[in-house]
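Note that this complex is displayed minus one protein chain, with the remaining chains in position.
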Amino acid sequence: MNRINKKIQESKKILSIYFTAGYPKTDDTVNIIQNLEKSGVDMIEIGLPFSDPLADGPTIQASSTQALKNGMTTEVLFKQLKDIRESVNIPLIIMGYFNPILQYGVEAFCKKCEEIGIDGLIIPDLPVDVYNEKYKATFEKHGLINVFLITPQTSVERIRFIDSISNGFIYMVSSASVTGSQSGFGDEQTNYFKRIADMNLKNPQIIGFGISDNKTFLQATQFSKGAIIGSAFIKHLTKEGVTKINSFVKSILK
Amino acid sequence: MNRINKKIQESKKILSIYFTAGYPKTDDTVNIIQNLEKSGVDMIEIGLPFSDPLADGPTIQASSTQALKNGMTTEVLFKQLKDIRESVNIPLIIMGYFNPILQYGVEAFCKKCEEIGIDGLIIPDLPVDVYNEKYKATFEKHGLINVFLITPQTSVERIRFIDSISNGFIYMVSSASVTGSQSGFGDEQTNYFKRIADMNLKNPQIIGFGISDNKTFLQATQFSKGAIIGSAFIKHLTKEGVTKINSFVKSILK
Amino acid sequence: MTYNINEKGYYGEFGGAYIPEMLYPNVEELRENYLKIMAEPEFQKEFNQLLKDYVGRPSPLYFAKRLSEKFNTKIYLKREDLNHTGAHKINNTIGQILMAKRLGKHRIIAETGAGQHGVATATVCALMGLECIVYMGEIDIARQAPNVARMKMLGATVVPALSGSRTLKDATNEAIRDWINNPVDTHYIIGSVVGPHPYPDMVARFQAVVSEEIQWQLQEHEGKTKPDYVVACVGGGSNAAGAYYHFLEDTNIKLIAVEAAGKGIHSGESAATSVLGKEGIIHGSKTLLMQTPDGQITEPYSISAGLDYPGVGPMHAHLYKSGRAQFISITDDQAMKAGLELCQLEGIIPAIESSHALAVFEQKTFLPEDVVVLSLSGRGDKDLETYINYFNL
Partner (left out) sequence: MTYNINEKGYYGEFGGAYIPEMLYPNVEELRENYLKIMAEPEFQKEFNQLLKDYVGRPSPLYFAKRLSEKFNTKIYLKREDLNHTGAHKINNTIGQILMAKRLGKHRIIAETGAGQHGVATATVCALMGLECIVYMGEIDIARQAPNVARMKMLGATVVPALSGSRTLKDATNEAIRDWINNPVDTHYIIGSVVGPHPYPDMVARFQAVVSEEIQWQLQEHEGKTKPDYVVACVGGGSNAAGAYYHFLEDTNIKLIAVEAAGKGIHSGESAATSVLGKEGIIHGSKTLLMQTPDGQITEPYSISAGLDYPGVGPMHAHLYKSGRAQFISITDDQAMKAGLELCQLEGIIPAIESSHALAVFEQKTFLPEDVVVLSLSGRGDKDLETYINYFNL
């Protein structure tokens, strides 16, 4: 059973952390992953940096730009992750834009992920229909869960459809926004969280975008299986480097 | 008999000098006129300065601008010239653009000229036909000779016509150019001088534009009754003020 | 009474050819030939073809919906701003370059204020492969830099006029001086309905295409060929002459001429010739002009280089004197405001000259059913810096 599915079966709320591979330093990747697991994080999204991350806000953009400057590439990332499963057990997801994956070759990319022990992929600009038509078989062959997003604007029908083709969790974007642009959730968002919760989807939802602290984590997980923190953690890395990861995670979980 | 006609009857070549009234100083007018006569000049053209002297080159333009800045006006000029005939006997011509004369009133202007003892007018932008139709009678009533210009481009017919309506002399522009833009005469111009001389006009020709020294004065008067110096004299005034007028004139006549 | 020119070259008492003898052969050659040449079918064909394929005529007659709503009347903009080179000026230069070629000239001179006429002249010279010298006041060179650049790109020589007020009036003087100095091979393309006869009439005829088009375009829009009002700014008066031309004799059609009042009519910094001017002679023509009591021509002022001229063409002097046209003066501030308003209501950045015409709507009330055609004589690309600085954008 895929580590994501296993993790979801646990009764606890899930804290997932996103970081950009190669940031702040090229070789911080493994170190960050290990520290995150040690600090009690349940799942990790490893960002494959992209030159034109159009769904991301300024914080993640800047970290991607820096990572690329540092020399991060798909090849380098795979090398860094080669032995990751010797030390890390929690689910690992690669989050990246489609073009670098396409250039690597989707088949080759998936194969490599499988070899390393990656559990899933989030590719924001790979549309559902293209995935279904062209890549689903490949993903499944390599035991990879493809995670789809929904937003407050996603129609009920489409949510049901996405639920039907998902087999891990649904990445629920907290509000219409690129990453990092929220601070705290208002009525509109809580209503949206409730509305989705009430749909009783087969896949659990994990909420991302705008989770930055204990308060927003609790708000989000009140209506969902878990929450994903991205920009807030990147900001922490920018300020503190790879030290004090533990205290960052503790400040979320309290 | 008008002083211009009388002067022309003399057998000698005529040297006529142009200067801009009110330049270099407002009150230089009378002084310059007296000095020119004393130095042996035969005729004087008193320039009534105009803001937009479009037939004049940079030297005369600049002197006009300065004269206007000095406060020269038609009224002021007439005041300065009020008693000029007490001290000066040679022909005096006022040269001015039409607009200031029009604003003064053509009739009033002519009357004033007569009172003062002005002998003629040169108004470069008063066309022959308008003069004939509207102003000839007025000029004649006040004993003023209107001097017309011809240029190398003027047709034979038109020269004959201008000759027929002239009764003093014809102002023969040496070449197609605004004032002051020549230095020395070439074949083209001498041919033109000869061509006109050969026409045996009833009015003598006095050549203007581009006479600046003894050499050009002699060249010009070889084929004509006289020559007019403008820019060269203004340059002298700019450099020397009203002093040494005598030596300037001597340098021309040698 | 007629509002057009008579056979002697006068509009009423205005016009004529008050030129030095040195210019006589040139002007006379033109006077004798211009109507004959313009009537030639070959000329007509070439002129119309270039207006269509090169200039982009007909220029649209655009119903300005939001502007009309704001002022509760029907406003049509005659879009001379869409012409090649950005103003009505090119209608005239196309005509004159064809004229010059037929007269055998191969050197072209022009004066320019806003630079639009200079650009339009440089353009047709490039098109025909003729040498081009443009005189432009030193001050205008500074405030209309984009147009100076355009003339250079087009291969023209731009000569600064350094005398007098160093604006349009002085550039015109310099051009005339050049013409005096080059009487045989050179044609002087005057840029407005000014100068000695036959220029005002010739330029008006080349610009008349504007009102000719308005007639059939209005027929399409409104089912009638006649507007109630025609509004145009007046520097020298060529865009107004073009917009009025076919309506001159029909006094049911009201003509409004808009002049630049600069910082205020009586501020001493103005170009409102009809109010401040007196009859006189400027640039070879008897007309209204701003002058001292002594007959010295005054240095005018307007924020708009194209209106910064102390005279008007003789046609306009006559339209004023006879009462055929109503003259309205618009200050810098009023014009700039009206210009920005057009940008933001209609998405059209007008030349500041044209903005003066647009400001009429704040000054005068029209009826809801009035059809008001306004000559949008040019686009504001050349004026961006002035607008930006003025509004601190």
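Every chain is named by a letter (A, B and C) in the order it is written, and numbering of its residues begins at 1.
Simple rule for what comes next: contacts are C-beta pairs under 8 Å (C-beta built on N, C-alpha and C of every residue); 3 or more make two chains touch, one makes a residue touch a chain.
Just so it is clear, the structure is predicted and the values come from calculations on it, not from any experiment.
For the chain excluded from display, the touched partners among the shown chains of the whole complex are A, C. Check A:154, A:167 or A:190 against the missing chain and you find that the one touching it is A:154. Annotation: of C:62, C:135, C:179 or C:301, C:62 touches the absent chain (contact as defined above).
The omitted chain makes contact with just one of the residues C:79, C:283 or C:324: C:79. For chain C, the residues touching the chain absent from view are 52-54, 56, 59-63, 66, 79, 81-84, 86, 122-127, 129, 146, 149-150, 152-155, 340, 343-349, 380-381, 384-385, 387-388, 393.
Within the entire complex, the positions of chain A that touch the omitted partner chain are 50-58, 61-62, 65, 68, 73-75, 97-104, 124-128, 130, 148-151, 153-155, 158, 173, 176-178, 181.
Here is the rule we use: only the chains that are shown with their structure count from here on.
Taking each chain's centre as the mean of its C-alpha atoms, chain A lies 96 Å from chain B. Note: centroid distance chain A to chain C, computed from Cα atoms, is 66 Å. Residue numbers of chain B whose C-beta contacts span two or more other chains: none are found.
Along chain C, no residue makes contact with two or more other chains.
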